[in-house]
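Only one protein chain is missing; all other protein chains are in place.
Let's turn to chain A:
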Amino acid sequence: MTAQVSTIADTRSESSPRSAPRVLLYAVLILFAIYYLLPLFIMVVNSVKPLSEIQGGNMLSLPAQWTLEPWQKAWNEAQIGVQATGLQPYFLNSILMVVPAVAISTILGALNGYVLTKYRFPGHKIVFGLMLFACFIPFQIVLIPTARILGTLGIAGTIYGLILVHVVYGLGFTTLYFRNYYEAFPTELVRAAQVDGASFFKIFYRILLPSSGPIIVVTVIWQFTNVWNDFLFGASFSGPNAMPITVALNNLVNSSTGVKEYNVHFAGALLAALPTLIVYIVAGRFFVRGLMSGAVKG
């Protein structure tokens, strides 16, 4: 079957020599690829050259002298807070925040989706509508109430506070994803498991979760990217000890004293972007597959 399909594709490409529209298509695609890759290129090349070369005005050229010193400096020497610690502790803060925030919001989203599709109760549509509404509330509106709540709970300025904020804010999206995914999941399977004597949670993790791979990947990527890249909540609710890497990077780049070390800034920005890049590269193909599944049967 696969062989057949590929031979058909081969003959087609051979029989129709590169037509004008196809050339145009590739030209546009390559142009866009360059457009998107150029900033990354500039960041990478400038992060591995000494500051003197940048100051000399050679921003677009490859480094004359390759060095990893800016990376090392950004990681554990740069002056960010009171002490010259580099981005290292803030990177750790972000990890400590993002892992529980993503895990909790994904699990809760899955449970919400499960209940909203398989244990329908009167008013389930309204509940779902309100949760969906949460996706559209701008961050800025909730800053002050959130600050009050975090203060009341006694977790203001801590990583726990940030985790809570991100879990609550992510819940709308994760619920939306899982509800739509489980909507297409056959209800008869849940009923069969009920007759077989499986409990609410047993059905969830023995029947639904094993079939939820694609949507879990989508949700994790989405949540990871959002929580990791968030700046506003990080800047508003983190004390000096809970600052996530996005805020630290801002402090690094915007520090007004001394010489602007562009190479260190570029290296720092790349360090801050690395985890999301890795997540995309590792799970990206599942991401597209997950977004598509449910749209097409099977």
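Simple rule for what comes next: a residue touches a chain if its C-beta (ideal position, glycine included) is under 8 Å from a C-beta of that chain, and two chains touch if they have at least 3 such contacts; residues count from 1.
Following the convention adopted for this analysis, contacts and distances are computed from a predicted model.
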| item | value |
| --- | --- |
| Protein that the absent chain corresponds to, by UniProt name, given "Sugar ABC transporter ATP-binding protein", "Uroporphyrinogen-III C-methyltransferase /precorrin-2 dehydrogenase", "Putative tricarboxylic transport membrane protein" or "1,2-phenylacetyl-CoA epoxidase subunit B" | "Sugar ABC transporter ATP-binding protein" |
| Selected from A:P39, A:P210, A:P240 or A:G258 as touching the chain missing from the view | A:P210 |
| Residue among A:N58, A:N180, A:Q194 or A:T225 touching the omitted chain | A:Q194 |
| Contact residue for the chain not shown (choose from A:R148, A:K202 or A:R285) | A:K202 |
| Touch with the omitted chain, as defined above, among A:G57, A:P186, A:P240 or A:G258 | A:P186 |
| Chain A residues that touch the omitted chain in the full complex | 186, 188-189, 191-198, 202, 206-207, 210-211 |
